[in-house]
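Take a look at the following structure, please.
Of the protein chains in this complex, all but one are displayed in their positions.
Right after this comes subunit A.
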Amino acid sequence: MRALEVLATGPLALVQDLGRPGYAHLGVPPSGALDVAALRLANRLVGNAESCAGVESVLGGLSVRATASCTVAVTGPPVRVRLDRREVGSHVAVHLRAGQTLTVGTPSTGLRCYLAASGGIAAEPSMGSRSRDVLSGIGPDPLAPGALLPLGTTRGVPAGADVVVPRPAPAELVVPVVLGPRDDWLDDVARGLSTWWTVTSASNRVGLRLDGPPLRRAEAFAETELPSEGLLTGAIQLPPNGLPVVFLADHPTTGGYPVAATVRQGSLDALGQVRPGTKLRFDPS
């Protein structure tokens, strides 16, 4: 069997593809890679369809041994990558022979690196996706040392692009948003969201939890309870403490606190790379 044997996982390593959208009405989160462009690029580099499953590695430390020859690539923020003891770099296709080990270092910026392998990770799919959803526990188990990641059948030729320039994740981020659906529930919401917020360590694939000057409910809605309503990836929800939660791919499908604004889709990938301590503010223009 073509496979990658997991030797080390770092803080967290999960199988992710493009997720399982379309099941929100059954209470199932969309899930999927948080930095979608990085996963797509890694797949292209090894000759896969962009939708193949790879490994999403939080803060590196991932090490895998090939049981058969394969092509792999690591993307996301710039990071050191070693083939056995040799530095081979990220954002490039790397050929592994059986028995060789690939190790991902710790990125100095950003949070999530993506490992793609030729043929894709062929873990058992659930509802059309191999993504691990940390909220619901759907999808393949988190990687653990000793686990075998089976690889699918190769279909393409590695792209072998040699001009992919990785971009470090910024320490400060301005995030464009669309106000609503319930911006009227909060006091002076555009100004409140435009102040600098700090990403806290309570953040995960469900959402980014922010710290800063709390937003207050508008007078008219001060005591109103919001009946549960549908949530989207990128929704900025304001719980009673007034500190925003920005929902990411593993978000609950409904929630009972007002959503003041929604992140524009073009900026969602960047949110998958923000570390605790990162400053961000929202631009509602």
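Convention: a residue touches a chain if its C-beta (ideal position, glycine included) is under 8 Å from a C-beta of that chain, and two chains touch if they have at least 3 such contacts; residues count from 1.
Note that in this section contacts and distances are computed from a predicted model.
According to UniProt, the chain absent from the figure is "5-oxoprolinase subunit PxpB", selected among "ABC transporter ATP-binding protein", "Xylose transport system permease protein XylH", "Paired small multidrug resistance pump" or "5-oxoprolinase subunit PxpB". Checked against the hidden chain, the listed residues A:12, A:173 or A:259 yield one contact partner: A:259. Annotation: of A:180, A:242 or A:276, A:180 touches the absent chain (contact as defined above). The omitted chain makes contact with just one of the residues A:69, A:195, A:228 or A:241: A:228.
Where subunit A meets the chain that is not shown, the touching residues are 21-28, 124, 126-127, 136-139, 178-182, 227-232, 234-235, 252-255, 259, 262-265.
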